[in-house]
Each structure stands twice: as C-alpha cells, then as structure tokens.
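Missing here: one protein chain of the complex. Every other protein chain is in place.
Here the chain labels run A and B in written order, and each chain numbers its own residues starting at 1.
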C-alpha cells in the first residue's frame, strides 16, 4: 500500500483555500445545503444547478463536476448527462456518487448508465453501492451500508479496469482503487454514519480535491483523509450527531497542517 | 384516558435502534435534511425517493411509508399514490402529514384525495390541518397553527370513524384518536414551534414507531412523547431555536429509559 504524505494533503487544502475552485454539484435535495456548507467551509465555491438550459454553461465556469443520484427524476438524469458531456469536452474531472444503487432497479440502471457513458474520473460509494454498480447481486440496505469486503474491492477493481475510474469504497477503512496499489484511509468516526449526507459530502470533497490535483487516486485519498480527520475532530466532545454536524463544518474551516499530520491514518 | 407506559415507550426506542427499520419518506424539500437526521439520530434508516420509476421498489424494502405534502407538485402527488398502493399491498403502515391543508384549495384537495384512497394508518397534523382534511371550513394560518380545540378533536374522531386512521392532532397537548380512549401527550416546549420541520419530524417518527409496533394509536403516542421529551431536553439550556435544533438530534441519539420515565407526561 502507498502512503499519503500528510504534507501533500495539507498543501492540497492550502491550494483549495487559495484557488477557491468552483465545484458544480448536481446532487440530491436532502444534502444540498450540507454539501454547499462543507465546500464553503473547506474554502471552495460550490454551485448547484440542474436546469437543462444552463447545466452546460455552469460546467463551463467550474473546475469539477459532482453528480449524485440520491433523489432522482428523469429530468435530472438528462441534466446529469448533458453536464457530463460538457465536462468531458473541457477535461474537468467528474465525480459520481451512486447513492442507493442496488436499492432499486432504477437507481442501479441509472448509475450504470452514467458510469458507462461518462467514465467518471472518480466513483465514490459504500460497498454495496459499488458492488451494485459493478453488477454484483448484493442487496443494498438503504443507503447506509458501511462494510467493505473482499468482494467490494474486487468490484472496485473491475470498475476501474473497465472504465478507468478511480473507485473509492468508503467505510471504516476507505479503499481507493485507481493506481497500481490501492490507497487505504482509516480516518473517521462511527457517529458520522448518524448524520445524513456525510457520504455525499465526501464525494463533493473528492471533486474539490480533484479540481486542484490531476492525480485522481491521490486526490481521492486526500479528500477521504480530510473528511475523516474533520469528522474525528468534530466527534471529539460531541454529545451526538447534531453537534457533530456543526463541529464538522468548523473543523473543515479551521483544519491546519498539524491536525492532518497528527491524525492521518493511511496505508496497509 | 389511557396512560402510556414509559417502559413500553423505552422498549420501542430500543427496538428501533436494534432493528434500524427502513422508513421511506416522500416529503417536502424544506425538511428532507432535518427529517433524515432525526431518523438517523433515533436509530432508523431513512430513505428519500420520489421518482415514478422507483417509488414502488423503494417501498418494497421499507418498513413504513411517510407521505408529507409540504411542497407539492403534480408529479410528486402521482408518486405518493403509487408508493401508497404498494405499501397497502405489502401491509406496511402509511403515515400522512397534510402540511398546510386549508391554506390552499390544492393542498386541501390533495390531502383529502390521499386520505380517501390510501386510508393511512396514521394522519398527523395541527388542529387547522386536521379540520381542513375533515372538511371543516376553518382557515389555516400558514402551517404553524398549534391550538387544538374541541372542534379539532371532533374532526379527528370523524376522520378516524370514516377511514380507520389513527389521527394525531399535535399542539401543546397532542390528542391521538384511534382507539376507544384517546391518548394525550403533554410533552414538548414552545420554542419547538420556532424550528421549521419539527412537525414533519414528528410525523416521520410516527412512521418509525409504527414500523416496529402494529398498535398504531400506541405507536403514535410513543412517537409524540419521544418527540416532546427530546424537544424538552434540547430546549433546556438552549439559547434559541438554532441551538435547540442541534441539541434535539443529540437528545434523540442519547435518549435513555430514565429520560423517558422522568419526563413522560401522558393521560388526562
């Protein structure tokens, strides 16, 4: 396993704060607010837009495109494809979050259709979602599954080989498959699973780090490490998931190089 | 009036935490995030999905269906009916929140149409909403009315007799009409009315308790008691509605049998 360098992770955070990249999100209704707040807290410039008439233009001013299928409808799927086509033309990274793939046939088919036509730079999901996108028959229990497994890693590898995407399976240990060796990230806190949309936030952070770093497997590992570190800082002293969510934004905002150096847990 | 047993209420919370029932919400844009967070905090597994193509499948993996008409559109009403049909086939409880019924003819008609075709297991609203669904001419002032009255209780009884639904009128005292004797719940705090979506959260908690307890009047009374108790715990020491909202999620997460035993206020 390759280790991330905490110094490079910190430099990436500094780049985000300095460049304030515009990250265009086509995401679900549940998490729009918390996603936008997380991107603002880390220093990025989030935009949310889904109208057929403007998605291509909005992609044109963005440095990354994040597509999340959490609350789908036909119109939005069309907009996702249209935005992605423009992003591919411009060469900006596309990150896909296949929320709930496996839970319904519609979601699974939509996620697979997006993967095969978009070939996302990065796909981030939990184990059951990644397996569903790959074609594994595993059944998703809602959108909360967190256990990675050998099967899920195989699914990620298969997706990577077929489409070239960096694939991140998030869980207690995050597996990032995109280069010769996987990145493993062990940051985070169990209480984070009791806050809605932190997985979606992780995906949006992957897009943010990819906006300032073309090495997508590394950018993904850095995003997942920062996500987990901010979550640990937020959980320390939190009385529950309400407090954690608030402190998580504060932690993203205040995060410094020392926090990263002390807390980062990557590698085998 | 029948009293709730605090021990049974606590057992219901333990069941929710142990079984983590999937609760499918078709709810309004304003409260999706806070509803999902409340269900996660109490220990349930919320899913939000509204697409015609998938609502029936999503209901198929859920233990309860919560329908909330807070931000309506034609497409969503169709999805509500489709999801409800599947829930009726499967015998899982449907809970309806007729947000703003009485405020516009469209909402009133939509709420009534849902009640008559779905015959929800549980309907929860404030006094003016329940009266509007029943056919009373009272005019809703927005969606914030909190005063129950004799007329509202009569409306609830009439809805119960006509459709078999358990009807909950929420307010300073919650009235739950669904058995021979009503349940009365006096938990809660006035500052809760200054946080958006806590009524919608109460409805989603009714669905969560109904997912683990087929005695729907009792499940509703337990949900309303837990809602009010968590609200009181949150309000104690809160400097305003911002803090209350955060602490409310913490309280749902930390709630134990002693909190319930000490605070529950039910009965005549």
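The rule is short, and it goes like this: a contact is a pair of C-beta atoms (placed from the backbone, for glycine too) under 8 Å apart; a residue touches a chain by one contact, two chains touch by 3 or more.
None of the values given here were measured: they were computed from a predicted structure.
Per the touch definition above, the residue from A:18, A:74, A:162 or A:254 contacting the chain not shown is A:254.
Screening A:13, A:36 or A:152 against the full complex identifies A:36 as the residue touching the chain left out.
For the chain left out of this panel, the touching residue among B:40, B:79 or B:103 is B:103. Touching the omitted chain from chain B are residues 28-31, 33-34, 70-74, 100, 103-107, 139, 141-144, 193-197, 238-243, 245-246. Within the entire complex, the positions of chain A that touch the omitted partner chain are 22, 29, 32-33, 36-37, 40-41, 45-51, 53-54, 57-58, 61, 75, 245-254.
Following the convention adopted for this analysis, only the chains that are shown with their structure count from here on.
Distance from the chain A centre to the chain B centre is 33 Å, each centre being the mean of its Cα atoms.
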